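A single protein chain has been omitted from the complex, and every remaining protein chain is retained in its original position.
Take a look at subunit A:
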Amino acid sequence: MDGMGMPPAGASPAMGGRAEAGEQVFLTLTVAGQGCAVPVLLVRDVLGPQAITRIPLAPPEVAGSLNLRGRIVTAVDLRLRLGLAARPPGAVAMSVVVEQGGELYSLLVDEVGEVIPLPAAGFEPNPPTLDPLWREVSRGVHRQEDRLLIALEVERVLAIG
């Protein structure tokens, strides 16, 4: 249940704020091979595989809830939220714990990457051909040399039900 320690270290104000004008710091993550990024300021913790209690009747993208040091965290499976294939059986998920409106949520992802600043100049608006579901939760696409990162709008991601 311990945090992995690594990325939250980056959540210190010095790094988490706009390091330079026009630059924001993100935590990158991978969901079914797709690179995504969430603002590091929202991230409270990154956890390894967790015991998750299923919540009957909850929307399918809600994986359940877990105990983070005495606080109850609602887990949202990003794969299902983004309309991607369910995680193959046996594969473990990482939890990226974010805070939204005073509540803690865990975004279940396949891999957690690194904390990097993304210059505003590198952002492109959502391509009009993007899946409407993705357009809904994406605040823009960031071009990197080898891949494209979808910057997730956490508030929209958690607008379920």
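Annotations
As a working rule, contacts are C-beta pairs under 8 Å (C-beta built on N, C-alpha and C of every residue); 3 or more make two chains touch, one makes a residue touch a chain; residues count from 1.
The working rule: contacts and distances are computed from a predicted model.
For the omitted chain of this complex, the UniProt record lists the protein as "Chemotaxis protein CheA", which is one of "Chemotaxis protein CheA", "histidine kinase", "Multisubunit potassium/proton antiporter, PhaC subunit (TC 2.A.63.1.1)" or "Amino acid/amide ABC transporter membrane protein 1, HAAT family".
Contact with the omitted chain, checked across A:Q24, A:T74 or A:S138, is made by A:T74. Only one of A:L27, A:L42, A:L66 or A:V154 touches the chain withheld from this view, namely A:L66. Listed by residue number, the positions of subunit A touching the unshown chain are 1, 51, 53-59, 62, 64-67, 70, 72, 74, 76, 101, 103, 105, 158-161.
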